[in-house]
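Just one protein chain is left out here, and the rest sit where they should.
After this line comes subunit A, so read on.
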Amino acid sequence: MTKSSEKTPAPVLSVRGLSVSFRGARGVWSEVVRGLDLEIGAGETVALVGESGSGKSVTSMAITRLLDPETSRLGGSILLDGQDILALSEEDMVSRIRGQKVAMIFQEPMTSLHPIYTIGDQITEALTVHSPMSKAQARKQAIELMQRVRIPNAEARISDFPHAFSGGMRQRVMIAMALASRPKLLIADEPTTALDVTVQGEILDLLKDLQEEFGMAMLFITHDMGVVAEVADRTVVMLRGDMVESGTTAQIFDAPVQPYTKGLLASVPKLGTMRGEPVPLRFPVVNMANGSVTPGTKLDRTPDTAAPLLKIRDLVTRFDMRGGLLQRRVAQVHAVEDVSFDIYPGETLSLVGESGCGKSTTGKSLIQLSGGRSSGSVDLSGTELFDTSGEKLRRLRRRIQMIPQDPLASLSPRMTISEALTEPFLEHRMGSRAEALQKAERLMRQVGLQPDMLARFPHEFSGGQRQRLCVARALMLDPEIIIADESVSALDVSVKAQVVNLLMDIQQNLGIAFLFISHDIAVVERISHRIAVMYLGEIVEIGPRSAIMERPAHPYTRRLIEAVAVPDPSRRHSRRSQEPQELKTPLHPMSYVPPKRRYIEIAPGHLVRDDVTTAA
C-alpha cells in the first residue's frame, strides 16, 4: 500500500479502520466495509473508486451516520474536524454535524429533490435550519447561492419546482443546498453518473471552482475513472468492502500496484483508441485477478452492403400534450423529426446523443412501441412495417428484437430463466417445447452461461449475467436485427466490456445487424460501423465511425466528443470552456411547422445537416 506523500497537517476528515456491518435475513450480520483508512485535508479531493457492491456509498452514509442504527453497525473511528462522529448522539449529528460540517450531493438529481416544494423553499430550509434568519434574508442568500452555482436567471427561478429543471440544473440546486452553511467536507456520491456527458463536464468544473473558493475537503465517490482523473488529488480503490490500494491519483494511474487496480484501469473504455482502425475492435480482455490484458480482436465479418436490411425514411414521432375544456391537443413534443437511415445486414449503426434527444424513441418507433404518433416509412427487407398491424405486426416483431437497459426490470421476477427464454419461441410457434429447451441450452452456452442455470430465477444472477440472459432471449427468435437500447450503460466497466464483446461475437457468428443506442461514446467508438448523432429529435450528422470520430463536422458532434471525461490525471486542473446550457426541449405548439432540413455529403456516406441555409 502506498502512503500519501502530500502533507495533510490537520485533516478535515480522518477515518481509521472503519467497518460497517448490515443485519441481513434471519439476523445474520455481514460486514460490507472492512478496515478502511481515509484522510482528507482542507481543499483536497479524495476519490473513492470501485465497482457496484464495493461499499463506497455505504462508507459515505457511515460518515454522516445516515444508516439505520437498527440494521447497521459501525466500527473503527471517524474524526470530522476533530470530533469523534461515532461517539455523538443522533441529536448532536442533527444539530452540529449534518448540513453544517458535512454536506452531501447524490447520484440522482431527479429524485433527490423534494418534488412538491419549490427549490427556493428547499434551499432556504437548508439555510435557516442551522442559523435563524429572516425570510427576506434567507431568500436573498438563496438567490446568491443559486447564482454561485450558475443557475441562470436565479431570481425568477427560485419559486420554480424541481420538475421544471433539467438534470444538470437540479444537480446545481443540490450543490447550492449543500453549500448553504459552508461545510468543511462535501461528500459527492456519484454526482455526475446520471447526467449527460456535456452536463457532467459543467458540473465537474463547477465543483472544482467552488472547492477552490470555499477551501472545503471533498470526498468524491465514483466508478468512473475518467472523472477520478479529472477531480481527485488522491484516490482510494475499493473492492467488495476492502481497501485495495490508495495513493495520489497520478501514482494510481501511472504505476498501479495491485492487480485489481490495473484491471480496473485497463477496462476503462478510452476515447480515441480506435483512431486508424478500419473495423470495430473488441475490448481488450482484462483478467481482474492478475491485471493482465489480452488485446481485443477485430470483428472479421464485414457488413453486406448490397441491399439495406432496414430502410427508414422520414420517421416522425410526436407525443401530444393535452389540456383545456375537452382535453384537446394543445402542443406536441417533436420527439423524432424527419429521421432517415439504413441498416445493412451484419452492420452496427449507433445512435448517440444526450438524454431527451429522441434516440430511444427512434428505436421504439421502429417496432411501434413508442406510444406516440409515428409516421414515415420503415421498410424491413421489402415489408413496410407502418402498413402492418395486429397479428401480422406481432409476427414481424420476431425479426426485430430488443435488449433493454435494465435487465432486472425486463425479466419477470416470477418466471424461471427457462420459462423466460422459451416463452417467445413458443408464442411465435417456432417449434415444440423440447426444441425450445434445446435452443435455450445452446444459447446459454453461446452467451457464456451454464445451461443448468435455466432453472434459476432472475434475482439469482448478477447484473452482467442478466444482460447476457436478455441477449439470449432476443436470440431465441433468430432476429435479423437487434435494437440495443442503452444495453450496457448500467453495467460496471469490466462487465460492460464483456457484454460488448459478446454482442460483437454474436454479430460475427450470426451476421445480425445492431441498432446500438447509447450515450457512452467510448463504447460506441468500439462497436460501430457507422454512427448517427441526434440532437433535439433530428440527426445532425451520420457517417462511418472513423469519419464521425476523427473528422466531426457538426458543432454539436464536436461538443459531444470533447465533453467526454478522459482518464488522464494531467488534465486535472484544466477547465472546459463550455457555457452551461439549459436543455432545450422539442415541445412546440400545434401550429409549429418543423423546418425542412437539407444534408450535405462531405465525404462518401458522411452526411451533415446543413444549418446555414435551413436554420430554424
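Here is the rule we go by: a residue touches a chain if its C-beta (ideal position, glycine included) is under 8 Å from a C-beta of that chain, and two chains touch if they have at least 3 such contacts; residues count from 1.
Operating definition for what follows: contacts and distances are computed from a predicted model.
Between the names "Peptide ABC transporter permease", "GMC family oxidoreductase", "Circularly permuted type 2 ATP-grasp protein" or "3-methyl-2-oxobutanoate dehydrogenase (2-methylpropanoyl-transferring)", the one given in UniProt for the chain missing from this structure view is "Peptide ABC transporter permease". Of the listed positions A:M174, A:I400 or A:L503, the one in contact with the omitted chain in the full complex is A:M174. Considering the whole complex, the residue from A:A42, A:A126 or A:I417 that touches the absent chain is A:A126.
Summary of contacts with the chain left out: across A:F161, A:F214 or A:Y599, the touching residue is A:F161. Only one of A:V15, A:A42, A:A62 or A:A103 touches the chain withheld from this view, namely A:A103.
Residues of subunit A that touch the chain left out of view are 64, 66, 90, 94-95, 97-100, 103-104, 106, 108, 111-116, 118, 125-126, 129-130, 161, 163, 174, 177, 180-181, 321, 323-327.
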